[in-house]
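Okay, so here's the structure we're looking at.
Only a single protein chain was left out; the remaining protein chains are all shown in position.
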Amino acid sequence: MKFSGFRVVAEALRGHKGWKPLWRDPAPQSEYDVIIIGGGGHGLATAFYLAEVHGIRKVAVLEKGWLGSGNIGRNTTIIRSNYLLPGNQPFYEFSMKLWEGLEQAINFNAMVSQRGILNLYHSDGQRDAYRRRGNAMHLTGAGAELLDQDAVRRMYPWLNFDNARFPIKGGLLQRRAGTARHDGVAWGYARAADLRGVDIIQNCEVTGFRIEHGRVQGVETNRGFIGAKKVGVAVAGSSSRVMAQAGLRLPIESHVLQAFVTEGLKPAIDGVITFGAGHFYVSQSDKGGLVFGGDIDGYNSYAQRGNLPVVEDVVEGGMALMPRIGRARLLRSWAGLMDMSMDGSPIIDRTPVDGLYLNAGWCYGGFKATPASGYAFAHLLATDTPHETATAYRLDRFARGHVIDEKGVGAQPNLH
Amino acid sequence: MLIPHPLLGLRDAQEFTYLGDARLIERPTSGDEAELADYVFQRDNPAGLHRELWFHEQGDRSWLVVTRNTLTHEILGAELARDVSLARKEGTA
Partner (left out) sequence: MTDLSPLCALGATAPRRVTHGALTLAETPDCGLASLALRTGTPPPSLPLPEPGRWHETDGLTAFWTGPGQWLVEMPGCAEVDAAAMLGERAPGASVTEQTDGWVLFEISSTGGAEPIERFLERAVNLDLTRFAPGHATRSTIEHLGTYVLRRAEDRLGIWGMRSAAESLWHALETIAGRQG
């Protein structure tokens, strides 16, 4: 079933009776070439690129809950490639290029909207840091513009420019950044992978690995043993729990991140804005809700709910930046599990167990990375060599002293 | 969350900052590089009971070892990290 404008019109005339489920609901086979654990954005993208780029179609994606029920189904939907360090920025720019061609590649409307991201600065020092970051972005072709206060005023005249403590002095703008429909991304990758022969098996929890002579043979699940030549793990906040079943400890702590949506409003914010003096970022969804978030709560958690002090902190940031947000009523908030790594950067690598591969440590920035993460993980699974944009994401980089620490705060996950 | 401070009673978690796994008290002294890297970077990260270090930064500036359930945020107890550390030294002496 291919989506097209013609098809939408034709279905409208037929009372929308011709639409079919977007993917099959297959029973697990006894053996696969590759098993991906985790049916979130990264796992589904990995399966798609395995089939599409490498022709590996005997692939299963095992999902404990339902497809896209984790962070891909609930996030602040921001896509951007505005990193600083050489280990990161080329990867995120590669991801941005994949976003730009995503809807054609998967024939699905993921509502990719390049509405721009504006990172505000509030001091001379911050301006200089953004200038440096902008230059790093230009090196990868990501594009960046350093705006002064007048230029920001023309874009968003209603921001609180004269906040006594944190006046807005300007911003770093990446026009190619923006937002995407988070669960549309999951559905689109799932459908595209399914069409290429990938089995997406939901409600299938991995309960252990079968490892013989240091090589993975497959996984034990609540639906029986499933054999595999290679197993890739992409389970975000559950990484430590799953990898513990293979006897591995990780440089990761699981933390909780909250986010918020207001009632639907008329168009008010046409891009993504981040506050440079607190931790607050906001955009407006196509349904009209203001989608915003802030910092992680800061303590290990698997609870998928946060505490009130961070709610207060986020709301105070919002009020300092754009006082009119105080008029909007909050519709809902939620919290998800973040696989916070020890340097704030991800891991896409082999593990000490042959045939077992890990994709983890995305902290609270995994959504924007979804296409490149899937692409690079598929490349690693298919060729046993890292993708050229992901060579720094080694599991052993910590012990070797090759950390990729954008914030420079050291091995303290709740500060990244 | 409210943290039951051994000296001051229940106190708002907002007064505290968080460091992480209480095993960070057990800094290795052997000089072995791999052991130190393991200490600095690797974590158990359990889902369930977790003994962890909290610093009463906006309070009496004590370090506490708090036992907390990471699945529910229930706090089961708190001790002064100083006492934990001294007991550990006595245990190994």
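Chains: A and B, in written order; residue numbering restarts at 1 for each.
Simple rule for what comes next: a contact is a pair of C-beta atoms (placed from the backbone, for glycine too) under 8 Å apart; a residue touches a chain by one contact, two chains touch by 3 or more.
The structure displayed is predicted, hence computed values, not measured ones.
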item	value
Contact set of the excluded chain (shown chains only)	B
Of B:Arg27, B:Arg61 or B:Lys89, the one touching the omitted chain in the full complex	B:Arg61
Of B:Leu10, B:Ala34 or B:Leu49, the residue in touch with the unshown chain	B:Leu10
Contact footprint on chain B, counting only the chain that is left out	7-10, 12, 14-15, 58-62, 80, 82
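One rule holds for everything that comes next: only the chains that are shown with their structure count from here on.
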item	value
For the chain A and chain B complex, residues of the former touching the latter	240-241, 244, 249-254, 298-303, 305, 307, 309, 342, 398-399, 411-414
Complex contacts: residues of chain B adjacent to chain A	1, 12-14, 17-21, 34, 37-38, 40-47, 50, 52, 68, 70-73
